[in-house]
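Report on one structure; see the data block that follows.
In this view, the complex is presented without one of its protein chains, the others remaining in place.
Chain lettering (A, B and C) follows the sequence in which the chains are written, and residue indices restart at 1 in each chain.
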Amino acid sequence: MSMLSVLYFASLRDAAGCDSERVDHDGDLRSLYLMLQAKHGFALPLERLRVAMNGAFARWDDVPGDGAEIAFIPPVSGG
Amino acid sequence: MSMLSVLYFASLRDAAGCDSERVDHDGDLRSLYLMLQAKHGFALPLERLRVAMNGAFARWDDVPGDGAEIAFIPPVSGG
Amino acid sequence: MIPRFAIADAPFEIAPLRAHLLRAEAGAYASFEGWVRNHNEGRAALGLRYEAYVALAEAEGLKIVEEALERFEIADAACVHRVGDLDVGDLAVWVGVSAAHRDAAFAACRWIIDEVKSRVPIWKHERYAEGDAAWLHPE
Partner (left out) sequence: MIPRFAIADAPFEIAPLRAHLLRAEAGAYASFEGWVRNHNEGRAALGLRYEAYVALAEAEGLKIVEEALERFEIADAACVHRVGDLDVGDLAVWVGVSAAHRDAAFAACRWIIDEVKSRVPIWKHERYAEGDAAWLHPE
(Lines give C-alpha, C1' and ligand atoms only; values in the text may rest on other atoms or scores of the structure.)
Protein backbone atom coordinates (compact mmCIF):
# COMPACT_ATOMS: atom_id res chain seq x y z
CA MET A 1 0.00 0.00 0.00
CA SER A 2 1.08 3.55 -0.76
CA MET A 3 0.36 6.38 1.65
CA LEU A 4 -0.67 9.42 -0.39
CA SER A 5 -1.52 13.07 0.38
CA VAL A 6 -4.53 14.19 -1.64
CA LEU A 7 -5.25 17.93 -2.08
CA TYR A 8 -8.74 19.27 -2.80
CA PHE A 9 -9.60 22.58 -4.42
CA ALA A 10 -12.73 24.58 -5.18
CA SER A 11 -15.92 22.48 -5.40
CA LEU A 12 -14.02 19.28 -4.62
CA ARG A 13 -12.88 20.79 -1.33
CA ASP A 14 -16.41 21.84 -0.47
CA ALA A 15 -17.67 18.31 -1.21
CA ALA A 16 -14.82 16.61 0.69
CA GLY A 17 -15.14 19.01 3.61
CA CYS A 18 -11.35 19.30 3.87
CA ASP A 19 -8.30 20.76 2.05
CA SER A 20 -6.42 17.51 2.03
CA GLU A 21 -6.42 14.04 3.40
CA ARG A 22 -4.04 11.10 3.73
CA VAL A 23 -5.14 8.03 1.80
CA ASP A 24 -3.83 4.45 1.56
CA HIS A 25 -4.19 3.30 -2.02
CA ASP A 26 -2.83 0.81 -4.51
CA GLY A 27 -3.27 1.40 -8.23
CA ASP A 28 -3.27 4.29 -10.65
CA LEU A 29 -4.60 7.82 -10.30
CA ARG A 30 -7.81 6.89 -12.13
CA SER A 31 -8.72 4.28 -9.57
CA LEU A 32 -7.75 6.68 -6.77
CA TYR A 33 -10.20 9.32 -8.04
CA LEU A 34 -12.99 6.81 -8.55
CA MET A 35 -12.52 5.55 -5.00
CA LEU A 36 -12.53 9.08 -3.53
CA GLN A 37 -15.42 10.15 -5.76
CA ALA A 38 -17.50 7.30 -4.32
CA LYS A 39 -16.41 8.19 -0.77
CA HIS A 40 -17.17 11.95 -0.98
CA GLY A 41 -19.85 12.03 -3.68
CA PHE A 42 -17.91 14.30 -6.04
CA ALA A 43 -20.20 15.54 -8.80
CA LEU A 44 -17.40 16.14 -11.32
CA PRO A 45 -16.75 13.13 -13.58
CA LEU A 46 -13.12 12.16 -14.10
CA GLU A 47 -13.32 13.29 -17.76
CA ARG A 48 -13.68 16.92 -16.64
CA LEU A 49 -10.65 16.83 -14.32
CA ARG A 50 -6.93 16.92 -14.74
CA VAL A 51 -4.63 15.36 -12.19
CA ALA A 52 -1.28 16.44 -10.75
CA MET A 53 1.36 14.51 -8.86
CA ASN A 54 4.10 16.14 -6.79
CA GLY A 55 3.38 19.60 -8.24
CA ALA A 56 3.31 18.67 -11.95
CA PHE A 57 0.51 17.56 -14.26
CA ALA A 58 0.30 13.75 -14.46
CA ARG A 59 -1.59 11.08 -16.43
CA TRP A 60 -4.51 9.10 -15.07
CA ASP A 61 -2.66 5.83 -15.56
CA ASP A 62 0.36 7.02 -13.55
CA VAL A 63 0.81 4.97 -10.40
CA PRO A 64 1.81 7.12 -7.42
CA GLY A 65 4.67 6.04 -5.22
CA ASP A 66 4.57 6.07 -1.44
CA GLY A 67 4.43 9.64 -0.08
CA ALA A 68 3.26 11.23 -3.33
CA GLU A 69 1.16 14.40 -3.25
CA ILE A 70 -1.84 14.16 -5.55
CA ALA A 71 -4.18 16.96 -6.62
CA PHE A 72 -7.35 16.69 -8.68
CA ILE A 73 -7.77 19.79 -10.85
CA PRO A 74 -11.37 20.79 -11.57
CA PRO A 75 -12.03 22.92 -14.67
CA VAL A 76 -10.19 26.18 -14.04
CA SER A 77 -11.75 29.64 -14.03
CA GLY A 78 -9.00 32.16 -13.53
CA GLY A 79 -8.61 35.36 -15.48
CA MET B 1 -8.27 87.02 -55.38
CA SER B 2 -8.55 85.18 -52.06
CA MET B 3 -6.08 85.88 -49.28
CA LEU B 4 -5.21 82.52 -47.68
CA SER B 5 -3.12 81.42 -44.69
CA VAL B 6 -1.07 78.35 -45.56
CA LEU B 7 0.42 76.17 -42.79
CA TYR B 8 3.50 73.99 -43.34
CA PHE B 9 4.50 70.95 -41.31
CA ALA B 10 7.42 68.56 -41.15
CA SER B 11 9.49 68.34 -44.37
CA LEU B 12 7.27 70.92 -46.09
CA ARG B 13 8.11 73.43 -43.37
CA ASP B 14 11.82 72.71 -43.71
CA ALA B 15 11.59 73.24 -47.50
CA ALA B 16 9.46 76.39 -47.22
CA GLY B 17 11.65 77.78 -44.45
CA CYS B 18 8.59 78.97 -42.52
CA ASP B 19 5.61 77.65 -40.48
CA SER B 20 3.05 79.55 -42.48
CA GLU B 21 2.65 82.21 -45.09
CA ARG B 22 -0.09 84.41 -46.50
CA VAL B 23 -0.84 83.73 -50.13
CA ASP B 24 -3.09 85.41 -52.74
CA HIS B 25 -4.61 82.71 -54.88
CA ASP B 26 -7.55 82.02 -57.14
CA GLY B 27 -8.58 78.45 -57.87
CA ASP B 28 -8.81 75.16 -56.09
CA LEU B 29 -6.50 73.57 -53.53
CA ARG B 30 -4.81 71.46 -56.21
CA SER B 31 -3.66 74.53 -58.11
CA LEU B 32 -2.62 76.18 -54.83
CA TYR B 33 -0.30 73.30 -53.98
CA LEU B 34 1.17 73.11 -57.48
CA MET B 35 1.92 76.84 -57.36
CA LEU B 36 3.55 76.61 -53.91
CA GLN B 37 5.40 73.40 -54.84
CA ALA B 38 6.98 75.27 -57.77
CA LYS B 39 7.81 78.24 -55.54
CA HIS B 40 9.44 76.25 -52.69
CA GLY B 41 10.64 73.15 -54.53
CA PHE B 42 8.59 70.70 -52.41
CA ALA B 43 9.75 67.15 -53.10
CA LEU B 44 6.44 65.52 -52.12
CA PRO B 45 4.06 65.04 -55.07
CA LEU B 46 0.45 66.04 -54.51
CA GLU B 47 -0.63 62.39 -54.68
CA ARG B 48 1.19 61.70 -51.40
CA LEU B 49 -0.45 64.58 -49.51
CA ARG B 50 -3.81 65.24 -47.98
CA VAL B 51 -5.14 68.75 -47.60
CA ALA B 52 -7.10 70.47 -44.83
CA MET B 53 -9.11 73.67 -44.84
CA ASN B 54 -10.13 75.54 -41.68
CA GLY B 55 -9.13 72.63 -39.44
CA ALA B 56 -10.91 69.83 -41.32
CA PHE B 57 -9.81 67.51 -44.12
CA ALA B 58 -10.80 68.88 -47.53
CA ARG B 59 -10.76 67.78 -51.19
CA TRP B 60 -8.25 68.95 -53.75
CA ASP B 61 -10.98 70.46 -55.90
CA ASP B 62 -12.38 72.55 -53.03
CA VAL B 63 -12.00 76.27 -53.71
CA PRO B 64 -10.99 78.17 -50.58
CA GLY B 65 -12.81 81.35 -49.67
CA ASP B 66 -11.10 84.55 -48.62
CA GLY B 67 -9.41 84.18 -45.23
CA ALA B 68 -9.33 80.36 -45.27
CA GLU B 69 -6.59 78.48 -43.40
CA ILE B 70 -5.07 75.76 -45.57
CA ALA B 71 -2.71 72.98 -44.45
CA PHE B 72 -0.93 70.44 -46.63
CA ILE B 73 -0.61 67.13 -44.80
CA PRO B 74 2.46 65.05 -45.66
CA PRO B 75 2.31 61.29 -44.99
CA VAL B 76 1.91 60.98 -41.22
CA SER B 77 4.27 59.07 -38.92
CA GLY B 78 2.80 59.22 -35.43
CA GLY B 79 2.54 56.26 -33.06
CA MET C 1 14.49 39.55 -9.83
CA ILE C 2 10.74 39.82 -10.45
CA PRO C 3 9.34 36.44 -11.58
CA ARG C 4 7.62 36.39 -14.97
CA PHE C 5 4.54 34.82 -13.44
CA ALA C 6 3.27 35.24 -9.92
CA ILE C 7 0.24 34.50 -7.79
CA ALA C 8 -0.45 37.51 -5.53
CA ASP C 9 -2.50 37.17 -2.36
CA ALA C 10 -2.89 40.95 -1.96
CA PRO C 11 -3.35 43.94 -4.30
CA PHE C 12 -0.26 44.62 -6.39
CA GLU C 13 1.14 47.62 -8.24
CA ILE C 14 1.34 47.44 -12.02
CA ALA C 15 3.87 50.27 -12.43
CA PRO C 16 7.01 48.38 -11.31
CA LEU C 17 6.00 45.30 -13.33
CA ARG C 18 5.55 47.45 -16.42
CA ALA C 19 8.82 49.28 -15.79
CA HIS C 20 10.58 45.93 -15.69
CA LEU C 21 9.49 45.23 -19.29
CA LEU C 22 10.83 48.53 -20.71
CA ARG C 23 13.69 48.02 -23.17
CA ALA C 24 15.56 50.51 -25.33
CA GLU C 25 15.03 48.17 -28.29
CA ALA C 26 11.33 47.60 -27.61
CA GLY C 27 8.99 50.18 -29.11
CA ALA C 28 5.70 48.46 -28.35
CA TYR C 29 3.99 47.46 -25.14
CA ALA C 30 0.62 45.76 -24.91
CA SER C 31 -1.11 44.96 -21.66
CA PHE C 32 -4.29 43.32 -20.49
CA GLU C 33 -6.07 43.64 -17.17
CA GLY C 34 -9.01 41.65 -15.91
CA TRP C 35 -11.18 43.49 -13.42
CA VAL C 36 -13.95 42.04 -11.26
CA ARG C 37 -17.26 42.83 -12.97
CA ASN C 38 -20.62 43.50 -11.29
CA HIS C 39 -22.23 40.75 -13.34
CA ASN C 40 -21.45 37.37 -14.86
CA GLU C 41 -23.60 35.37 -17.25
CA GLY C 42 -26.60 37.52 -16.50
CA ARG C 43 -26.36 37.44 -12.70
CA ALA C 44 -25.51 40.43 -10.50
CA ALA C 45 -22.25 39.71 -8.67
CA LEU C 46 -21.07 41.29 -5.42
CA GLY C 47 -17.50 40.05 -5.55
CA LEU C 48 -15.51 36.91 -5.74
CA ARG C 49 -12.77 34.79 -4.33
CA TYR C 50 -9.95 33.27 -6.38
CA GLU C 51 -8.23 30.19 -5.09
CA ALA C 52 -5.15 28.60 -6.64
CA TYR C 53 -3.06 25.48 -6.32
CA VAL C 54 -0.19 27.90 -5.89
CA ALA C 55 2.82 25.67 -6.57
CA LEU C 56 1.35 24.26 -9.79
CA ALA C 57 -0.20 27.59 -10.83
CA GLU C 58 3.17 29.33 -10.59
CA ALA C 59 4.93 26.55 -12.50
CA GLU C 60 2.26 26.44 -15.23
CA GLY C 61 2.03 30.24 -15.47
CA LEU C 62 5.79 30.56 -15.87
CA LYS C 63 5.68 27.87 -18.54
CA ILE C 64 3.06 29.87 -20.45
CA VAL C 65 5.13 33.07 -20.36
CA GLU C 66 8.25 31.18 -21.42
CA GLU C 67 6.33 29.54 -24.27
CA ALA C 68 5.19 33.01 -25.36
CA LEU C 69 8.82 34.16 -25.46
CA GLU C 70 9.54 31.26 -27.84
CA ARG C 71 6.45 31.62 -30.02
CA PHE C 72 6.41 35.39 -30.55
CA GLU C 73 9.00 38.02 -31.49
CA ILE C 74 8.79 39.75 -28.13
CA ALA C 75 11.33 41.30 -25.77
CA ASP C 76 9.79 40.33 -22.46
CA ALA C 77 6.47 39.40 -20.84
CA ALA C 78 4.99 38.93 -17.40
CA CYS C 79 1.72 38.03 -15.71
CA VAL C 80 0.35 38.31 -12.17
CA HIS C 81 -2.90 36.76 -10.96
CA ARG C 82 -4.64 37.62 -7.70
CA VAL C 83 -6.02 35.12 -5.24
CA GLY C 84 -8.19 35.82 -2.18
CA ASP C 85 -11.31 37.96 -1.77
CA LEU C 86 -11.89 40.61 -4.44
CA ASP C 87 -14.56 43.28 -4.77
CA VAL C 88 -16.17 44.65 -7.93
CA GLY C 89 -13.59 46.82 -9.72
CA ASP C 90 -10.56 45.08 -8.20
CA LEU C 91 -7.73 43.96 -10.43
CA ALA C 92 -7.79 40.16 -10.89
CA VAL C 93 -5.08 39.60 -13.49
CA TRP C 94 -2.49 41.61 -15.37
CA VAL C 95 -0.46 40.68 -18.45
CA GLY C 96 2.24 42.91 -19.96
CA VAL C 97 4.33 42.31 -23.10
CA SER C 98 7.10 44.41 -24.67
CA ALA C 99 8.28 43.93 -28.26
CA ALA C 100 9.96 45.74 -31.12
CA HIS C 101 6.66 45.83 -33.02
CA ARG C 102 3.02 46.01 -32.03
CA ASP C 103 1.85 42.91 -33.94
CA ALA C 104 3.85 40.62 -31.72
CA ALA C 105 3.07 42.57 -28.55
CA PHE C 106 -0.70 42.29 -29.11
CA ALA C 107 -0.60 38.66 -30.26
CA ALA C 108 1.52 37.48 -27.34
CA CYS C 109 -0.53 39.42 -24.79
CA ARG C 110 -3.72 37.86 -26.09
CA TRP C 111 -2.19 34.40 -26.22
CA ILE C 112 -0.92 34.60 -22.64
CA ILE C 113 -4.25 35.62 -21.12
CA ASP C 114 -6.05 32.91 -23.12
CA GLU C 115 -3.61 30.23 -21.97
CA VAL C 116 -3.70 31.43 -18.36
CA LYS C 117 -7.49 31.22 -18.37
CA SER C 118 -7.50 27.71 -19.79
CA ARG C 119 -4.46 26.09 -18.15
CA VAL C 120 -3.54 27.63 -14.81
CA PRO C 121 -5.13 25.98 -11.74
CA ILE C 122 -7.04 28.96 -10.38
CA TRP C 123 -10.74 28.85 -9.50
CA LYS C 124 -13.27 31.60 -9.18
CA HIS C 125 -15.91 31.57 -6.45
CA GLU C 126 -18.61 34.15 -7.15
CA ARG C 127 -20.95 35.73 -4.63
CA TYR C 128 -24.25 36.84 -6.12
CA ALA C 129 -26.60 39.66 -5.16
CA GLU C 130 -29.28 37.03 -4.33
CA GLY C 131 -27.07 35.76 -1.49
CA ASP C 132 -25.86 32.49 -3.00
CA ALA C 133 -22.37 31.70 -4.22
CA ALA C 134 -20.79 29.17 -6.57
CA TRP C 135 -17.50 27.82 -7.86
CA LEU C 136 -17.09 28.32 -11.59
CA HIS C 137 -16.04 25.15 -13.40
CA PRO C 138 -16.60 26.02 -17.07
CA GLU C 139 -17.36 23.23 -19.53
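In the analysis below, contacts are C-beta pairs under 8 Å (C-beta built on N, C-alpha and C of every residue); 3 or more make two chains touch, one makes a residue touch a chain.
Bear in mind the structure is a predicted one, so any value in this text is a computation, not a measurement.
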| Where the missing chain makes contact, among the chains that are shown | B, C
| task | Based on the whole complex, identify which of C:9, C:33 or C:66 touches the chain you can't see. | result | C:33
| field | Touching the absent chain when the full complex is considered, from C:20, C:110 or C:127 | value | C:110
| In the full complex, which residues of chain B touch the absent chain? | 7, 9-11, 14, 44, 48, 52, 55-57, 71, 73-79
| task | Spell out the interface residues on chain C facing the chain that's missing from view. | result | 15, 22, 24-39, 88-89, 100, 102, 105-106, 109-110, 113
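Just so it is clear, only the chains that are shown with their structure count from here on.
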| How many Å are there between the centre of chain A and the centre of chain B, using C-alpha atoms for each centre? | 73
| remark: Separation of the C-alpha centres, chain A versus chain C, in whole Å, is 26
